[in-house]
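The structure's right below; bear with me while I get my questions together.
Every protein chain except one is present and positioned as in the full complex.
By written order: A and B. Residues from 1 in each chain.
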Amino acid sequence: MAANRRPWGQFLRAVPWLVPAAILIFGVVLFPAGYLLYNSTRNIGLSGLDVGPAGISNYKALLARPELPSVLLNTFIWVAGVVIVQLLISLWLAQLLNNQFPGRRWVRIAVLIPWAASVVMTTMVFVYGLDPYYGIMNRFLVDVHILSASVGFTQQPVPAFITAIAIGIFISVPFTTYVLLAGLAGVPPEVLEAATVDGAGRARTYFSVIMPCLRGAIVLSTLINVINTFNNLPVLKLITGSLPGYPDDTTTTLMFKILQGEHSIGVASALAAVNFIIVLVVVAIYLVAAKPMRAVES
Amino acid sequence: MAAITIDRVTKIYPNGFEAVHELDLDVADGELMVLVGPSGCGKTTALRMVAGLEDASAGTLSIGGRIVNDVSPKDRDIAMVFQNYALYSHMTVAKNIGFALKLRRLPKSEINRKVAEAAEILGLTEWLDRKPAQLSGGQRQRVAMGRAIVREPSVFLMDEPLSNLDAKLRVRMRAEVARIQRRLGVTTLYVTHDQVEAMTMGDRVAVMRAGVLQQCDSPQVLYDHPSNVFVAGFMGSPAMNLFEARLGEGAVSAVVGTQRLALPESLLASRPGLRAYANRTVVLGVRPEELAVAGEEATTVPAAAALEGDVDLIEALGSELLVHFTTDARSVIGEDAMEPDAKDLSAGSLAGAGEGVARVKLRSKLVTGQRVRFLVDPAALRFFDPASGQAIVR
Partner (left out) sequence: MVAGFIVAVVFVLPYLIMLLTSLKGRYDTLAVPPTYLPKAWYPQNYITMWTATQTPLLDNMIATLVISVGATMLMFVVCIPAAYYTARFRFPGRGVFMFLVIVTQMLQPTLLATGLFQQFRLLGLNDTWLAMILINAAFNLTFAIWIMHAFFASVPKEVNEAAELDGAGKWGILWWVNLRLVWPGIVTALIYTFVASANEFSASLVILTSATKQPLSVALSAFIGQYDTAWQYLFGVSIVAIVPSVILFVLIEKHLVGGLTAGSIK
């Protein structure tokens, strides 16, 4: 048809198929993003009413907060700690699960559980188990002599933070492992056979042959994990939320505390805008450094 | 039933690549026209334009007298058989064949009847309830044909339907497809890269190269009177032997390498255009079956028209021998001779290490390394212009 050839006709015919998705994306994802950027420059009362422009005063208030530097440091440690350790564990686990062994199916199912389960529920078990009085995990650690006495994990900043990181790792490993398994499935067996024929040892084979094939999977999963970990609320809130002050807060939990605790929507929006920029910067660095987009767009 | 008219159709892709250049082709009503050529010659693109799966950049396409450039594929009353069959893997054979009829909302009883008929013609009746994954390659190919047949279209379009079958099956299916086409009498445009299929199946054959139609004729005419070097080299297996040659004074002889073939008056009478090439280089072609081993076969060819060479390799086919030989002439490759910047053929000596093939009877006593003398019937020689590749006829 003549309309086949004209680009305008092609565009128009695509519209009905895409419009619902576009409306949802614009309305529920892009609009709030823009709105929060706007709000960060407004004075907003406790009831949520927009009172007037605020210029950059919200940002100034944010920067003046004494806890900000330690919060930024916490954020960095939180994200780096979780993402790096879970990647190493997942690399090992994916390799393990890639080989056949009796009962493999059950192990794979077990690994799925933290991914399928609500993070809140998983974290709840740790809150309960690590309670210094009735916590069963505490008791176990004492029974096997790792601890001499129950520790109030959620009651002091450092143990709480470490516990949170451990839980963060626990819930991130399943996703990463599966992505890496997908990547491993793409390694052609002939390449492995050629390596064996060439006389490569197991470690050599792993680093020189398998890892390069996994590069795409590693880059992709790490990107998603960084974003997810950065944005994680439930783990930190439940484990460290009872601590006074802001010793264990990340930029994300701080934002929620400002929003729900202090009802300063303007300042919370300012912090959200800062978070937004951090995410964009991280993503930009990734796109430049690792070029995963090329694969996705094809 | 309808004729297909392709009138000066061109296809240029957005990146500038011209896949088809001003193609003129008429397929008569009920004819099986084979479109043949090497990979990338534009034959599949041409077929897809007739189907409407690609748009023509220029020119008109007509089916049954109606211009269809702007008509969508499903309204052109055509059916297509794809190279990979493109069966619906989640449907049974019966549903695959009946899908188009179901879309037309024919009553169920009628759909079943037509599907049963098509299955009967193709020998698929006992497989109607199977899914494609359970069928062999040949059966799947027949299901693809069944899908096309049941719609009773005006035109069949076939895109290398036999390419994915193994050699023996291909030979059998070739006859099947031709038989079915003849029985149904539907105009068919059939694309293949296999010149044997073209020769055996086509009422007429159109040879394409690099987007340009080379020649369109009945198979035998294409074989006997190729209009250029490319067609000469493409049709026939083993390919026609092509050598550089220089015609002598008055074109009464041809020097091939260091050898001289006398050209009789009768030859010049039937090909007067040769006279214009006196003292000039031409491309000389002779088919493998036209070379007779001197002394072994009874022939009326005078001894003066002979070509000598050394036997390189003898392939025994069981029914005959293919003798590969080298001779001191310069070989020409069909494709190269068509390029406009073909090296200057007229300068210097014609000596080279040309290779040729001859079909020889089984009882021959030839051995490898032996010097052999082939007798050539001059009437069987073909001559081509060295620059344009066109056959020298008039």
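Please note the rule applied: contacts are C-beta pairs under 8 Å (C-beta built on N, C-alpha and C of every residue); 3 or more make two chains touch, one makes a residue touch a chain.
What you are looking at is a predicted structure, and each value in this text was computed from that prediction instead of being measured.
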{"item": "For the chain not depicted, the shown chains it touches", "value": "A, B"}
{"item": "Among B:Asn84, B:Gln134, B:Ser266 or B:Asn279, residue touching the chain not depicted", "value": "B:Asn84"}
{"item": "Full-complex contact with the absent chain, from A:Leu63, A:Ala80 or A:Ile136", "value": "A:Ile136"}
{"item": "Touch criterion as defined above, residue of A:Val71, A:Leu141, A:Ala195 or A:Leu220 at the omitted chain", "value": "A:Leu220"}
{"item": "Residues belonging to chain B that touch the chain removed from view", "value": "51, 53, 73-74, 78-80, 82-84, 86-90, 99-100, 103-104, 147, 151"}
{"item": "Interface with the unshown chain - residue positions in chain A", "value": "7-8, 10-11, 13-14, 16-18, 20-22, 24-25, 27-37, 39, 44, 48, 93, 96-97, 101-104, 106-122, 124-129, 133-137, 139-140, 170, 174, 178-179, 181-183, 185-186, 216-217, 220, 224, 227-228, 231-234, 237-238, 241-242, 252, 255-256, 259-260, 265, 268-269, 272, 275-276, 279-280, 283, 292-293, 295-298"}
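Going forward, only the chains that are shown with their structure count from here on.
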{"item": "Length of the line joining the C-alpha centres of chain A and chain B, rounded to whole Å", "value": "61"}
